[in-house]
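One protein chain is absent from this view; the other protein chains keep their places.
Let's turn to chain A:
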Amino acid sequence: MSVEIVSAGPMLTVQDAGRIGLRHMGVSDAGPVDAAAMALANALCGNASGMAALEFAGPAGSFTTSRPVRFAVAGGDCDIRIDDRIVQAGESHRLKPGELLRIGLAREVVWAYLAFSGGIATAPVLGSRATHLRSGLGGVDGRCLRGGDILPLGADQPDVPCLRPASPLQGASLPRGQGPIRVVLGPQQDYFDAGTLARLTGEEFLVTPQRDRMAMVLGDACLPAARGHDIVSDGTVPGSIQVPGSGQPLVLLVESQTTGGYPKIATVISADLPRLAQLPVGSRIRFAAVSRDEGERIGIARARALRDALAALVAKPEGILRSDYLLSCDLVGGIVFPEEVVWAEAVMRKGRKA
């Protein structure tokens, strides 16, 4: 009952809901950069939202399993093959022992998720399986996965169908919202003068290559702090926008340190942080300020929408490709994979026999 990492991309880690509630002991959350995308991958496999799955940036790698499983990729569309058969992200599929699952990089996003039915069952550390690379906690020895790693899987229920959304999703993800990235000003906006605060919401910022699970540095705009760039360290959260002496804002993500000594001009609201973190390098963004209460309303509405969407997943008609579903799919450029049709026919025959 395990999955073997045959080969691993550069940034493949075990994540679960993270270590929430331990920041007072200096322990960062870890967990997925895009929690909604991981929740979708899990739900497609019939897993609870908080179960451990794999997060990847860049190509994921290749995998085999020691027992039949269902798996799903979510967060972004990507090239997924079971042996030579191409399958789609955003819905679950069956993988049998002996088959090789290969997953390329997710398109138009940075972070994507691969879940297996039963969930990854590596040993929890401080109550969580999430990998925190910086302090070497969780997952497999607190590090990125590599070829040869074997991950135990949790118990799976047999005879559970593969799932998909009732209507196909754009980019194998639930909508992440549009428009400017919304922030709540503070806690240290009083370190910045009115002109600088106006630039925070008036200018465009560039997504730079300086990014990882800990933070992303934004470029092309400078936010000098009138009262200086040093504060007596206080608590941070994912979404805190720190401004060090360079004036280049630094948005903290799930793996950030728990305290920091730079003034924080604003905090990205939780509903918009994954959208920001998923933007490819070179993207340009704007910020818009909302009140804390408005930020809370947006967050609550997003959490409800996610729960509703996950509860509305439907069983895939395995073995029978319904024409109404095919017609609703966006078959980019009209490409049809002959292997897929052959496979579908084979499955259909098998299904009729059963």
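For this structure, a couple of remarks:
Just so it is clear, a contact is a pair of C-beta atoms (placed from the backbone, for glycine too) under 8 Å apart; a residue touches a chain by one contact, two chains touch by 3 or more; residues count from 1.
Note that contacts and distances are computed from a predicted model.
Protein name for the hidden chain, per its UniProt entry and selected from "Acyl carrier protein", "Cytochrome c-type biogenesis protein", "Allophanate hydrolase subunit 1" or "Putative spermidine/putrescine transport system permease protein": "Allophanate hydrolase subunit 1". Note that of A:Leu206, A:Ala221, A:Val237 or A:Ile285, the residue touching the chain absent from this view is A:Val237.
Within the set A:Val125, A:Val140 or A:Ala277, the residue that contacts the chain not displayed is A:Val125. Per the touch definition above, the residue from A:Gln170, A:Ser246, A:Thr259 or A:Ser283 contacting the chain not shown is A:Thr259.
Considering the whole complex, the residue from A:Val87, A:Leu133 or A:Ile269 that touches the absent chain is A:Ile269. Take chain A: the residues that touch the chain left off the picture are 20-27, 125-126, 134-137, 183-188, 231-237, 239-240, 257-259, 264, 267-271, 292-293, 295-296, 298-300, 303.
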